[in-house]
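Left out: one protein chain. Kept in place: all the others.
== subunit A ==
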Amino acid sequence: MTSSSSPSSLLFVIVGSNEPLFEVDLQASSQPISDAATRQSYFVLHSALDLVERSASNQMYLKIVDKVNQQQVSTFLTAGNIKLMLLHNVHQNKSEEAIRQFFQDVYELYVKFSMNPFYAYDTPIISEAFDTRVRALGRKYLS
């Protein structure tokens, strides 16, 4: 498993109370990421979840909640305790502001999506339209 050179990844996950509701890899690169790198990314993301649970801030945007090797996890917590989490690399140098804007737009998208009476709250999101728009936001703010 690579430890000295961390994988350069940009992973966005929405986590509900029990399970991930949505995940997308926002990396624009064409080279495939190795299996080990992907596993490590998910591991870092999920271990950051515990830190989020314990945070007592009343702000929704929690900025960076965990830092492992070169990877950082930024989190945005909605009113209903749904966690929007972004895994990114220090080297990528994403500005705080860009990440915040990204989270705010995805949050708006999420609120609109959950207004659908046929969508059961806290269940996996399988809408294609949602996926396309999140990717577009990723390209707009994070690349």
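We adopt the following convention: contacts are C-beta pairs under 8 Å (C-beta built on N, C-alpha and C of every residue); 3 or more make two chains touch, one makes a residue touch a chain; residues count from 1.
The definition used in the following text is that contacts and distances are computed from a predicted model.
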- prompt: One chain is missing here; what is its name in UniProt, given the choices "NEDD8-activating enzyme E1 regulatory subunit", "Acetyl-coenzyme A carboxylase carboxyl transferase subunit beta", "Peripheral myelin protein 22" or "Trafficking protein particle complex subunit"?
  reply: "Trafficking protein particle complex subunit"
- request: For the chain that got dropped from the picture, name the residues of subunit A it touches.
  value: 56-61, 77-82, 104, 107-116, 120-122, 129-130, 133
